[in-house]
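Part of the complex only, each chain left as placed.
Residue numbering begins at 1 within each chain, and the chains themselves are lettered A, B and C in the order written.
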Amino acid sequence: MLNPKLNDGSSIFRKIDSKDLFLKYSVYIVLVVLIIAFSLISPLFLSQANIGNFFRQVPTVGIATVGITMLLVTGRVDLSAGSIAAFAGTAAVFLAVKGFSPPVVILAAIVIGMFWGFINGFFIVRFKLDSFILTLGTDYMIRGIILFITNGIYVKGVPDWFYLLSNTKVGVNFIFTNTLVFAAVVIALTYVMNHTRFGRYCYAVGSNQEAARLSGINIQKHIIKVYMLEGALAALAGVLLMSNLNVGAPSEAAGVGLFAMAAAIIGGAAFSGGVGNIPGAVVGIFTLEIFRNGLAILGLNSFIQQAVTGGIIVIAVVVDYYRRNR
Amino acid sequence: GCSGSDSKSTSNASGSDKKTLYFIPIVDTGAYWSPMKKAAEERAKELGYNLVFKTSPPSESQKNEKHIGFLQEAITSNAVGIAIAPMDPDMFDRKVKEAKDAGVSIVTFDADVKTKDNRAAYVGTDNKLAGEELGKKAAEYLKGKGIKNGKIALAAVNLTQTTMTYRQEGIRKGFEGVMGADAQSFSWLEPIQDNDQASESKRQLEGQITSNPDLIAVFSLGSEGPDTGVMEAIKSQGKAGKIYHFGFDYTPTWENGIKEGLITGIVDQDSYAIGKTIIDVMDKIIKKEKIQDNYPVAVKWVEANQIVEYGKDKQKQFTNETK
Amino acid sequence: MQKRLRMAGIEKRFPGVYALRGVNLEVNAGEVHGLLGENGAGKSTLMKILGGIYPQDKGEIFINDVDCTVMTPERAQALGVGFVHQELNLAEALNVAENIFMGRMPYKNKLLGIIDYQELYRSTQAILKKLGSKVKPTDIVGTLPTAQKQLLEIGRAISLDAKIVIFDEPTTSLGNDDVAALFKIINTLKQDGVAIIYISHRLKEIFEICDHATVLRDGQYIGTVDVKSVSQNTLITMMVGRDITELFPKEYGNIGETILEIQGLSDYAGRVKSVSFYAKRGEIVGFAGLVGSGRTEIVRMLFGADPISQGTIKVRGEKVTINTPKDAINQGICLLTEDRKGQGLSLIMSVAENINMPNMQDAILKHSKLKAIAEKFRVSLRIKTASVDTAVGNLSGGNQQKVVLAKWLNTASEVFIFDEPTKGIDVGAKAEIYQIMNQLVKENKTVIMISSELPELLGMADRIYVMCEGRLTGEILKQDATQGKIMAFATVGGHHVEPKAQ
């Protein structure tokens, strides 16, 4: 009771009963219930059209979410993820329009993302700053810079290949390249978090930074690395987003950082660090997105959609409370 | 609210054998969009169409992606026609082409797409022309007052929107056209962006008024945030009647500033007419009747003292709202 | 004598743990009652039930023969149950007075809650005087040394005008002087007719101040004894369930060449002043001194945890630079910190992950290999845990310490620095940790042991350095060492004579 976090690893101690199972997988259950409810209310919900839509919209915020989950596990946040995505994505469009080749463009975008990630990480470790407030500052900064450079005007004249990055159908009617990229990122990062030193260091630093440091982990270097990887993922999300939009939109992806954080937390991550995992975060973002998608399908007033989205965040964390206290 | 009727019409979609039209405005709220929605819904009902109405909240962080998605959705669910207000000509260009290739007719409104061949018709006000009209009227007004020089400010919700870019361009063109050689003696300040926070445009304009005593005119490029912010800044700086304020689109908020001289005049687009025309054009396309490429809906110049009267007619067109 | 407290048939289950299975406890007014048992025996849990922090599953509580079976922290306070917790529980941002009187401040206006600070500081001053503490009521608690914080906890308990005071391991971070002062306070309370429950792993203390003692083992009630009439061995057998013949099973290694040599080490804060010492292979080097004498600072610098201001470090005869823990680890130096939970372990991570943390060589991990390593240590160090996948936070103190040990045994370390290795650890586990030290020196490794328990140093160390106020004031060989000599160096060895806290 005093330390709810402990419950995470202690399931071994318990005989597994059905109530336990129910609560452990509560997020998954909420997700399934949502899907069933929406498909009963509207036959359009499970239509190919809508599923296709859903899968094409999720990757951007989804990739940002898994990046931010990794950060949350390390005990840090990034509010500037959306701005990094917009910056890198717009830069990519700019280069693509200038005629650079696909590998150059994508690499450049990722390097830009890593650069901003480095700035975030560097300031945080060098000046022992709270990541929340620092990235709030860099969010304004990065966004302001890209808006100033472009004068807020969309970069146009996107070449075909760039548009196809996100929008190529793969086999079936409702799977597109960006969905595949998202799936690849999820699989890769799940592996990294569970099976590599880098991933386990994230958990170590997030759960007890001092213990990690005294175990010989260079936590400063590690945190910078994590921010760089997260920045790279945000940049990737930005490239896919701009490809989807067919322009370089410097004002795009505002608030994605906060939203992604909400998704990660619904999926089991915690601000205090050390807990959370990628599949959980994916379920979290799916829950939020399916909900928003369902509301749109029902054609609800857009303000009501906003209110209800807030409601689902509240409900999700309350359900999570019961999971934690199972 | 509007929710009840919408959800019904949507869920009937697959069951009925009525032809389905998609109607995708940028938002469904506010003094501009609301009458448009009402008109479209009424007209579609009269003509026997199943109108699927799609939009997203103003604060939606993935708005553009969502709206492109609505287009895709319309294509996949075999709609016969789509009416869309594209947020950017390039952004929606490809998707509109894909729709055309899939045999769906597209009508654009509010703003057009880049490749005009891909859509059947455009309904609505040309934002450049609307801007030009306002610029002209403003210049004439200032000329009438004998003003030959000074500084001019601009305020918008979001300067990155293409509509805002067009309006800015139009305003300058119209203004310079009327002013002629005198145009040189007017200078334009950095445009203000307030993200629909009236207090932000107010603050920014207060700063500009303080540091530019020769500020003579302000254009607000649309939406209640900057409209209110600009009026209140003029008021708080005691510049009512000294700084002339020109705006876009009728909203009841203007009435706040008429008595005190915080608004000089507006150009208004008849959004109800836009909504109705869109459905009519769709209907013609489906019935294979001849259509025009462009259905311009003229803007109307309304001076401050006529705004109240003008608003009375206008408000009848609003969907069921509290105000 | 009146039965001040009667707890009967107390049962408590935590998810997966049966912490108490029908425990009885009876305490008279005006007595000091020891509560004994191994780590995890359920002592703290029993007391937390008395303090209203946990509800019990079964069992009754009577205070002065009044049924108090349903307890809450507020009710416990109202009934005069004072609790000095095992873990410090202070609001570091508030001052001394506010901490002592938290929840019970004097008000100028009770309804609006306007605090009467004059009155507050006056009452605080009175309590501080009783405690013999030199801190001011307005000092911010976060800036005080641990021993002073501990005193505040005690001050809080006695400020309640308590009828029952619980001391849960109050001496783990106190020096000898402070312990003496504490015992004086306890004796005063006793004279005043307060019932005192005293928990400690230091049997010496039990014999010194307790009248009766109740022993628990694995959550079971073993018995209550009259302390005057039992031997230490009897108590140990009751606690552990077997005989522990030797408390300090010292064995000697072959003392070899000098592995570590420190010259003129100082830190930035002035807590360590030009300290020089050496350590050889196969020896256990002890560090004695009062709390706050700077021992922890020395080893933290040596381990690269804190920056060094001045001084040279030679390892195996070569001068080395140590800026980070990683540097130290590469030199084969490791540190078992005094604050296990805060600095030694990631409590929410598994035993296996903690053991492997300093030694993940491969970028891609082979979980089976890592588990096998952890399993090996689990067996060899007899770590009591359901499996190596259990979160370390679920283990008892002694077993947590063994995990920290395993973590460093898992590296190529040759110099093992133990900072208060047996703090809060029961007799059984202590003996096992000493055995491991023996094993290390036999393998020609070096052990440096900081301890505030003199018997432990006298029993285990080959050579003892004594610190006083940041300076090394003495070096004593095992055969010459006595408590008196050490205390002399530790108190008067510094520049001026420390006034005795009497």
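Everything below uses one rule, namely that a contact is a pair of C-beta atoms (placed from the backbone, for glycine too) under 8 Å apart; a residue touches a chain by one contact, two chains touch by 3 or more.
What you are looking at is a predicted structure, and each value in this text was computed from that prediction instead of being measured.
This structure file defines a complex whose chain copy numbers, by label, are A x2, B x1, C x1.
We adopt the following convention: only the chains that are shown with their structure count from here on.
In summary, the chains found to touch both chain B and chain C are A. Here the chain at the heart of the shown protein, by mean C-alpha position, is A. Annotation: 71 Å between the Cα-based centres of chain B and chain C. Computed from the mean C-alpha positions, the centre of chain A lies at a distance of 34 Å from the centre of chain B.
Counting partners per residue, chain A has no residue that reaches two or more other chains. Touching of two or more other chains is recorded for no residue of chain C.
Considering their complex, residues 15-17, 303, 305, 324-326, 328-329, 335, 337, 342-350, 353, 357-358, 360, 362-365, 367, 386-387, 389-391, 393-394, 407 of chain C touch chain A.
Contact residues on chain B toward chain A in their complex (touch as defined above): 1-3, 6-7, 9-11, 13-14, 27-29, 52-62, 64-66, 68-70, 72-77, 88, 90-95, 158-160, 162, 165, 193. Within the complex formed with chain C, the chain A residues making contact are 3, 5-10, 12-14, 195-198, 200-201, 203-204, 207-208, 210-218, 274-275.
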